[in-house]
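Beneath this line is the structure, given in structure tokens, with notes to follow.
All protein chains but one are shown at their positions in the complex.
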Amino acid sequence: MAESKTWRLGLGTIAVAALACAGLHAARAQTAATNSAAVDKEFAYEQTLMSAKPIGPADKPWEQSLSTNMVDTAKYKKAPPYRVCFSNASISNPWRVVGWKVMQAEADLHKSEIASLSYADAQDKDDKQISDIRAFVTGGKCDVLIVSPHTSDALTPVVEEACKSLPVITFDRNVRTDCPVTAVRTIGGYAYGMAGANFIVENMPKGGKVLMLRTAPGIDVFETRSDAAAKVFKAAGIKPIGVEFTGADNAKTKAVVSDYLSRVGKIDAVWVDFGAMSVAVAEAFEDAGQDYPIITGEDQEDYLQKWNQEGFKGIAPTYPAYQWRTALIAALDVLQGKPVYGPDWILPQPLITSANLAQYVDPKMPPLHYATCGCETLPGYPERWGGKK
Amino acid sequence: MSGAAIPRGGLAKFRLPLALVICAAVVYAATALGTAQGEQLSWSGVMGLLQRMVALGIVAVGQTLVLLVGSIDLSVANLISVSAVIASHVMNGNTDAIALGVLAAIAIGILVGAVNGVLVAKLKVSPLIATLGVGLVLQGVLTTSYETLAGSVPASFRVLAYGRVAGLPLAILLLIVVVALAGFVLARTAAGYRLYGVGGNVQTARLAGIRTDRFIIGAHIAASVTAAISGLYLASWLGAGTPWVGRDGGYDLDSIAVVVIGGTLLSGGRGGVAGTIAGVFVFATIDAVFNMLQIDPFLGQVLRGVIVVGAVASYTIRTKAHVA
Amino acid sequence: MSSMGAISIWTTEPEALLTMRDISKSFLGVRVLSHIGFDCRAGEVHALCGENGAGKSTLMKILSGAFPADEGTIVLDGTVRRFTHPSQARAAGIGIIHQELSLLPHRSVAENIYLGREPSRGGVVDRARMGRDARRALSRLGSTIEPQAQTGDLTIAEQQVVEIAKALAVDARVLVFDEPTAPLDVVESGKLFRVIAELRATGVAIIYISHRMREVFEIADRVTVLKDGRGMATLTAAQATPDAVIRLMVGRPISDLFPPRATRPPGAVVLQIQDGANGHLAGINLTLRAGEIMGVAGLEGSGKMELARAIFGDEPFTSGEITLLSGAAAAWSPREAVRRGVAFLPDDRKSEGLGLRQSLRDNALVVRRSLSRALALPSRGNRAPAIFDALFRKVEMRAADVDAPVGRLSGGNQQKVIVARWLAAEPRLWIVAEPTRGIDVGAKAAIYGLLRDYAESGGAVLMISSDLTEIIGESDRIAVMAGGRIVVELPPGASEEAIMAHAVHGPQVAEALA
Partner (left out) sequence: MTRGLASLRRINPTILVFVVLLAAICWMSPLYRTPAGLLSLLQRAAPVVILSCGQSFVLIAGGFDLASGSLITLVVVACALITGGDAGWTWVALLASYGIGAAVGVVNGVIVARGKVPSIIATLGTLLSVKGIAMMWSGGAPGGYLPANLRFFGRYVWRHVPLVGRFPVAVVVLIISIAIMAWLMHGTNFGRLLLMIGDNPRAAELAGAPVRRFRMLTFVISALASVTAGILLGGFSGVSVDVGTGYELQAISAAVIGGVVLLGGQGSMLGAVFGGLTLYALFTLLNLVGFPEPMRVAVQGIILIAAAALSARRGRRI
């Protein structure tokens, strides 16, 4: 008797949990559309930046900027060689791996100025990154600190702490404080998201079906990309047949797309918030024996090569890996007392279309390489990035 | 099971933890001096090292209790995220809501712990599966509802992680309090004695008149509460809870690893928080030493695995009984 | 304790402290206790006798609150009680010394004795008082065990003493001893009987369960015999002759448990050990021939179990010359021993003998399978149940459900499964440790017969036992161990006194005597 009672109790608990899940999910749907005014403003701003012309050398996009404001760094001026410290969120994905190699190669260009490049990898843990930065500051062996934060909010206080003792440069994600000398970044997620969505709107037959694939919820950069795309689709009167999270896992992506194909029969365009899944999307169509739809992607070589080879309709907004060069260049400039773009150093964000695809695609580079590495002229190219000569 | 050569009685039971701590400390100091980073041995350097222990240390104390009672908790990582997110949502930058946020996080901890405990003790679900399942449910709920639950903690709450009392970071005090409390309960109170009894042999404990289910549920609640406290600390340390803070931190498997490195038996009934805290110290020094030595992070990962296995093997290898 | 209904009733036997009346219990529809009743007075030792499966342990578990009875009442001190958790029985003053040791190996002796009732103030344990009390409780049992010692380091006999101290610590008015002497040798048992006598003198009601008839007749005031879940009779000490009790227990008189000794002279040497030694043993010299049963006696800690384990390769000899069937056999493993034709019947069935969730078939075939090629079809017994039938007929066991988990069988039948396992492997040397521990008279006789048959068919048996009756009754030769050495070898039929003298006085005296 007592046994069946606890049994029922357990089932009850599970049922309550399930209900709670469902309730929370409903609540989420309601609040998704808040803050739309701020979103609109940022959206418009990034739209103008995409068409603006950056200042700086045209053949070196990593030295260009879309913001013209400069910061004076005379007070940081020091005699070389410099001890550079770098607190990295992680190198847990190919983009970060390519980027870290770009930064190391850039450092090789400045052998005479750089005494040491000390590196701390936070393995995607905010609390480890905070400790790492503190250890750098306490250690007193850094002339400048570069931070690629794992989470903006989490790293803000410790970056503020570090700013008090040495010049700080942030890049990739930034922190919510102005204390770093400059924050290297690209135009932004809205620009990324709208580029792909606009292309779909322009190229898809009327009444076509769009599937949106997302990596994971709750991550700023991906949220802005999909918000922008959703906005573009809404404006064009397109209602995506589905929005799915794939965790950027190829097998899951392929399974999701296959299931959609079996459910709706035909899909005309697939928008992705992260280019790593694009090839899996293409393969799902191949395996189903269907023609390729419009597939958006990124500057990852496997997508570019597939696009080039198969000739489907594609577009690749980018999140340039050359910003890893920029961060180090900025750090050295600061120590030399040269003014740098700041407090935001906004890098251009190239858009790869069929018109300029040839310029980026390179069959000699490995599939997980990023074409906007800006590394073609760096020492060790292409072997350092796994490419063939 | 008794084959492992663990000294017993009185001060002797601190021999293993002490050895671990001394080894780790020597390696840390040698590395700091060897790489000319003597500053890492200064007060603030050492405090920085200790602060690396806080989040893992608090939850590992809870994990110790669950392992001692013969269970295990894989849901702590996701619970840490839940606690951090709930706390920052409830506080939402508002100083007046701090107490409410803390209460909410602890309450969720108690609830999750009770569910874990009931599944394990009453429904006899294998604790690995029960807590893995509960962890997955928490993860699902969290990722679904994160946008609804966004928020951040007020500056005054961040004192917990960043404040100092007489030069000693508050966070380290918090860890000391949690460790001391758990240590006291285990070593001095009847409840602690019975907890060891339940973990050592449920049948024996039951026949000795102990309400074993209550202890299993209680240990799970305690573990979940420590996870909630860890979550609160991380919210304070990071300014806001994120739904991945616990999982990315690997607090589930790491907390189990440090407890076992500290000499607590996975099957329960032997061990304690002193060993656990020594294990946490070892983990903290691994991170710090690898940083100082500029070890490639991938190589670091390989070495971490080797160290975990090596540390445990160093005293299990003499065990005669079969282990699985 | 609100769940205990307390109704005052009038009892037929006003002097009884405890009365269990009309108790019935079923598991999964099988009735294991049927209207059993007995009573126990203050200051009385009441023995419960019966074969395994007769229901003694189940009855005591009901008394201890491990599970409730389906029917019937427990009256304690004139009050009807119903226990749903052991804590209630403990609170009511019922203490139990369990058949299986239930101590926590990683905790100290004091912590074990006071588990669940630690002396404490506001939840904080008064460790000094606990240590003092534990020391007093132990010294009351004539023991000098250190209360702070880790329990796992103690010998089995010492642990049994702790177990008894633990039960006494409850201030019990009713004390149940369930096979307390199983792990004890004669000296230890003697100490225990003195304690029981003292307890009886102080007015404790004592319920005593044992398979050792001699003990029962030595200490019991009354004997209740159970059979197949029913109460057969309650006899006074005067009425309870061995014959009467055994007839009630098994339904027929057993004239002699032991089969006649070897009829043929011993054959070729099977095992020869010269100067065998390891961490526990020294100077072991031993020769065992085909057709012999050699008994090994000794107190707890004398090294007799270690000798068995050394020969079997579980804790092998580290020096000396060991020859098995004319091949050297130093420092091997159990697996190597099994492959060379050595069998081992462990003393602890549950933890070392059986996979309780596996079927009877899988348990009985495990040796054959271990010896066969790993990738061969699972041993042919699977396909040919005839082999099974023959085997089980040999061990006098009905293979009613060979696919049922072995954990459901009674202790005696479990032991027979292990015996069958080794018979199927046709070993040359069989080491048996405590072959009849905790099993009933009927099964005992069967196992003695099997061992003798095995020897007669050319096998050699080394039998380690704490049961001197068994050593004397079954062995062709008797080795007595003390201090890790074999101190003397005695002829068959040696007296208990002779064996004990050597076992107690150890090697020095034995050498002096020689």
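Lettered A, B and C in written order, each chain numbered from 1.
Keep in mind that, in the parts below, a contact is a pair of C-beta atoms (placed from the backbone, for glycine too) under 8 Å apart; a residue touches a chain by one contact, two chains touch by 3 or more.
Note that the structure is a prediction, hence the values are computed from the model and not measured.
Undergrad: As a test of the contact rule: which chains in view would the missing one touch?
TA: Counted over the whole complex, the chain not pictured touches A, B, C.
Undergrad: Any idea which of C:363, C:436 or C:466 touches the chain not displayed?
TA: Within the whole complex, the residue contacting the unshown chain is C:363.
Undergrad: Return the single residue from B:45, B:109 or B:135 that touches the missing chain.
TA: B:135
Undergrad: Which of A:94, A:167 or A:342 sits in contact with the chain that's absent?
TA: Looking across A:94, A:167 or A:342, the contact with the absent chain belongs to A:94.
Undergrad: Considering the whole complex rather than only what is displayed, give the residues of chain C touching the chain that is not shown.
TA: 28, 312, 314, 334-335, 337-339, 344, 346, 351-358, 362-363, 365-367, 369-379, 405, 407-408, 421, 425
Undergrad: Given the full complex, what residues of chain B touch the hidden partner chain?
TA: Interface with the chain not displayed, on the chain B side: 119, 123-126, 128-130, 132-137, 139-144, 253, 256-257, 260, 266, 296, 298-306, 308-309, 312-313, 316-319, 321-324.
Undergrad: Residue-wise, where is chain A in contact with the chain that is not depicted?
TA: 7, 10, 14, 17-18, 21-22, 25, 91-94, 96-98, 100-101, 217, 242, 244-246, 248-251, 253-256, 258-259, 262-263, 276, 279-280, 283, 287, 302, 366-369, 385-387
Definition applied: only the chains that are shown with their structure count from here on.
Undergrad: Quick check of your reading of the touch definition: is the inter-chain graph here a line, ring, star, complete or other?
TA: line
Undergrad: Just grab the chain with the largest centre-to-centre distance to chain C, centres being mean Cα coordinates.
TA: A
Undergrad: How many angstrom lie between the centres of chain A and chain B, each centre taken as the mean Cα position?
TA: Chain centres of chain A and chain B, defined by C-alpha means, are spaced 33 Å apart.
Undergrad: Just curious, how far off is chain C from chain B if you go by their C-alpha centres, in Å?
TA: That pair's centroid distance is 43 Å.
Undergrad: Report, in whole Å, the distance between the mean C-alpha point of chain A and the mean C-alpha point of chain C.
TA: Here the centre of chain C sits 70 Å away from the centre of chain A.
Undergrad: Can you list the chain A residues in contact with two or more other chains?
TA: In chain A, no residue touches two or more other chains.
Undergrad: If we count contacts the way the header does, which residues on chain B are in touch with chain C in the complex?
TA: Answer in residue numbers: 1-2, 8-10, 188-194, 196-197, 200-201, 203-211, 265, 269-270.
Undergrad: Would you pull the chain B residues touching chain A in the complex into a rising list?
TA: 37, 39-40, 42, 44-45, 48-49, 51-52, 55, 115, 118-119, 122-123, 137, 140-141, 143-148, 152, 158, 162, 234, 237-240, 242-245, 248-250, 287-288, 291, 294, 297-298, 300-301
Undergrad: Using the touch rule from the top, collect the residues of chain C that touch chain B in their complex.
TA: Those in contact with chain B are residues 64, 66, 85-91, 96, 98, 102-108, 111, 114-118, 120, 123-125, 127, 148-150, 152-153, 166.
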